[in-house]
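Note sheet for the following structure.
Here the complex is missing one protein chain, while the rest keep their positions.
Up next, chain A:
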């Protein structure tokens, strides 16, 4: 028995309709929300739950909310919804802490300049060097303005600094002080000298292994014991040292990743040209390594911003510490949830903006790499 001569169909197969891509909101909903019956039902149930939750949130936060309560918290006590009047009452304390009331225009100026320069820096209008120089001026200017004592400004001690200006100054100091230290630790970890390598590894791993809070307590409680009495350092600066070291230990590992990504040939070529160690690092290796790691560093920078809240545990009045203090008021103590939601939103906006910017740099980097290939 032999098989058929051909397995092909003896007739033409009917022409199939071309796949027409249906567009529009209905088609999108169909393919992304109701592709099959079971997922469709699941979507409906989930959608209903979300709608109910959103309705409750809307009613609590907007419809039944009290926005303004002129005589104490009386209007809030009978309300069913949120008491946003606590923000209207306490926003000066939340945003500027215990800074003297009539001098708080300085805080406003600092916050405005930081936000303004932040927006300018996020664009490509100015060269990177100009932007960084601008940040240096903004930072030094902020400290001078907060401290006063020059240009006829009333001097104000660091114990009275607070709120968003303090948060910004802590954050700026952490990044400005931490990045150079991180670079030094990273190149030290790859050094040829065993003693230097060992020291850097021990510092990085030791600091990364303990909580930031422990490091801040070390700086706040133990540092003064180890320094001679005539060299007493301000509490704010001591805590800042802890922040800088912690940030540097994490950032050092990121920078090390960048250093490892640079081909050996770059350094060898520079050696062949007779460049010394520091010159090679400064002109050849670091510029390339840092360019690679900027997006990854942004994660650490955002974390440094979030970590400024740890200062509230040391009894300093950053935004969170100031909010805690503001909500101690027995008149408003019952509306803590609203107060902290406001702080939550404040941090969310700033951190989201930074994380968006970090993602955009990463995209720029990738498209540049693709062009280069």
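By our rule, a residue touches a chain if its C-beta (ideal position, glycine included) is under 8 Å from a C-beta of that chain, and two chains touch if they have at least 3 such contacts; residues count from 1.
Convention: contacts and distances are computed from a predicted model.
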{"item": "UniProt protein name of the chain not shown, from \"Heme exporter protein B\", \"3-oxoacid CoA-transferase subunit B\", \"3-isopropylmalate dehydratase small subunit\" or \"ABC transporter permease subunit\"", "value": "\"ABC transporter permease subunit\""}
{"item": "Among A:109, A:160 or A:213, the residue in touch with the chain that has been omitted", "value": "A:213"}
{"item": "Contact with the hidden chain (one of A:148, A:257 or A:336)", "value": "A:336"}
{"item": "Listed residues A:98, A:158, A:288 or A:309, member touching the removed chain", "value": "A:309"}
{"item": "Residues in chain A touching the chain absent from view", "value": "31-33, 35, 39, 42-43, 46-47, 50, 192-196, 199, 206, 208-214, 217-218, 221-222, 224-229, 302, 306-310, 312-313, 320, 324, 327, 334, 336-337, 339-341, 343-344, 347-348, 351-352, 355"}
